[in-house]
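Missing here is one protein chain; the remaining ones are kept as they sit in the complex.
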Amino acid sequence: MHEIHAALGGELLGDPALVIHRIAAIGQADAHAITFIANPRYRAQIESTAAGCVIVAPALAEAAAQRGAAIVTPDPYHHYARLTQWWAARLRSAVPTGVHASAVIGAGVTLGDGVTVGPLAVIEAGAVIGPGATVGAQSYIGAGVVVGAHTRLAPHVTLMHGTTIGARGIVHGGVVVGADGFGFAPHQGRWDKIEQLGGVHIGDDVEIGANTCIDRGALGDTVIGNGVKLDNLIQVGHNVHIGEHSAMAGCVGIAGSAKIGRGCTVGGGAIVLGHLELADGVHISAASVVMRSITRPGQYSGVFPIDDNASWEKNAATLRQLHTLRDRLRGLEKKIDTP
Amino acid sequence: MHEIHAALGGELLGDPALVIHRIAAIGQADAHAITFIANPRYRAQIESTAAGCVIVAPALAEAAAQRGAAIVTPDPYHHYARLTQWWAARLRSAVPTGVHASAVIGAGVTLGDGVTVGPLAVIEAGAVIGPGATVGAQSYIGAGVVVGAHTRLAPHVTLMHGTTIGARGIVHGGVVVGADGFGFAPHQGRWDKIEQLGGVHIGDDVEIGANTCIDRGALGDTVIGNGVKLDNLIQVGHNVHIGEHSAMAGCVGIAGSAKIGRGCTVGGGAIVLGHLELADGVHISAASVVMRSITRPGQYSGVFPIDDNASWEKNAATLRQLHTLRDRLRGLEKKIDTP
Partner (left out) sequence: MHEIHAALGGELLGDPALVIHRIAAIGQADAHAITFIANPRYRAQIESTAAGCVIVAPALAEAAAQRGAAIVTPDPYHHYARLTQWWAARLRSAVPTGVHASAVIGAGVTLGDGVTVGPLAVIEAGAVIGPGATVGAQSYIGAGVVVGAHTRLAPHVTLMHGTTIGARGIVHGGVVVGADGFGFAPHQGRWDKIEQLGGVHIGDDVEIGANTCIDRGALGDTVIGNGVKLDNLIQVGHNVHIGEHSAMAGCVGIAGSAKIGRGCTVGGGAIVLGHLELADGVHISAASVVMRSITRPGQYSGVFPIDDNASWEKNAATLRQLHTLRDRLRGLEKKIDTP
């Protein structure tokens, strides 16, 4: 407890000598676990939890202290986030740094201080890996790629030439950055390739989920702003711009040249068509399809409501005649209004 | 024929000395092929097929025997499945086992009897690979990962530390298990990372399709039950639980902390939102979006019916005024009922 409190602050109520072995959800916590209550609605759980220590807001301080140790802080969820970071950093510090002997490092590669390169990684000529950065096992870093300080690439990451990523980023396994965008000129019934000559520019503090793809630009760059968070299996097309601190959940697709504002969120499985803009602060619900630009902040949705299959079939069949229904309704209104 | 019959049983009608070179669909079968009829509707094809042998149900035994060899069994589709398994196992037995000299094996790794490790695979410290298991070329097995007996990992699989997978599993190329879940605390306009400290627990007899992702839990584990089958490019979020013998088709997304029952199926491209439950035996149609818990077994759907583009445009435009239409209809009803 003492060590956690010294690292993260807050007001400690109870015994600083309490030994904490794990972080746990409030329902799974035992006497050596620390947990948190982010939502005052869950205050009843304070009495039932077996947790050694609970992180709470000031309003719950008294209730928490009556049952054991507590850390009091204005934003318990943020305090919990920082606790997980401190915990993970402690675990990571046990992993040795250095370049594994089996890695293949090209000519003129620059490795900063404290860089870790995993087994069987490939770093092509002229790449620059910032201090404290990690290149995971079997990852591929293309020629001239720049990786910022303390950025961590998992195993099996692919950064093609023309990619730069800033500091403190996290890139998960299977991510492909800088593959060709999807550009073809139709010509005599065939598709003529437009070679993709741009790159990808990724800011600081960006996290990219497993198997997500970010294509290189056709001429200019694809640009991912500082603090953007992308979940798994997301497709980001060529020349997309994503504004700072926007976040997207899994399976989202952003088509080429779309421009997403700052502080936006896109729910899982949503699709944003190409060449359109979302203003700052636009929030797209999961599985919705954005087919036109959205110029005002707010929440937007468009999903067919799920139902038991028989009801859906009837409603879907009727939906295919919806325009006719509207005309019939209009006809009735006319008849009644002009008797 | 003799060898197949000896291995798989059923009642053999016709010449046991018939030589079988391939398994084929009934329309492509020749005199050295074995095929099957799973559906009595297709009985007419018995007469036209050139197949050397047909697997049939008892009701079709006589018709099948009149034209050549037949295997009679109560469930021909299941018999066919077992035949493919026997066939594939025979092909696989030609592949040599052992650890390729180019693989990188960490300290304290345990390799069971008959393990195969492909070229340029990486197995980190303390991992345990069960007897008869295969680690494909260029795959990555994180520290302390446990792989069950006879489980087969294709090339380019990534199992991060904290992953366990049971016996007889099949994991296809590009799968990433144990990447961080998508967890952030919003804080002053930024996203503060919640480090993902849980693991992934996968049961026995689980198959995972190419480029599918299963995230590690935030605190507890993500859990995949025995016998679960996942197709390609599926996203399984942190702390999801999938019940035994459930199956999901390609491109499905399951958001964090969703709890899927036993014996469920989810059609391709469907999305299940987070923190909700599907009861046992729930079947979600392809491309449907589950936005609330479903407590009763059955088939559920929610898809906008496709139409020629002009019709769709008219109906979609009317749909955006649907609530108004309802009000107008109600208005008319009032007028008529109160003349």
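Labels A and B are assigned to the chains in the order they are written; within every chain, residues are numbered from 1.
The definition used in the following text is that contacts are C-beta pairs under 8 Å (C-beta built on N, C-alpha and C of every residue); 3 or more make two chains touch, one makes a residue touch a chain.
Quick caveat: nothing in here was measured; it's all calculated off a predicted structure.
Of the candidate positions B:60, B:129, B:160 or B:287, contact with the unshown chain belongs to B:287. When the missing chain is restored to the complex, the residue among A:35, A:84, A:116 or A:138 that touches it is A:138.
One chain is missing from the display, and on chain A it is touched by residues 104, 120, 122, 124, 138, 140, 142, 156, 158, 160, 174, 176, 179-180, 182, 184-185, 187, 189-197, 211, 213, 215, 219-220, 233, 235, 237, 251, 253, 255, 269, 271, 273, 284-285, 288-291, 298-305, 307, 311, 314-315, 317-319, 321-322, 325, 328-329, 332, 335-336. In the full complex, the hidden chain is touched by chain B at residues 23-25, 28, 75, 77-78, 80-82, 84-85, 87-88, 100, 102, 118-120, 137-138, 154-156, 170, 172-174, 205, 207, 209-211, 227, 229, 231-233, 245, 247, 249-251, 263, 268-269, 286-287, 303-309, 312-313, 316-317, 319-323, 325-326, 329, 332-333, 336.
Note that only the chains that are shown with their structure count from here on.
Rotation angle, chain A onto chain B, C-alpha superposition: 120 degrees, expressed as a multiple of 5. Here the spacing of chain A and chain B, counted between their Cα centres, is 26 Å.
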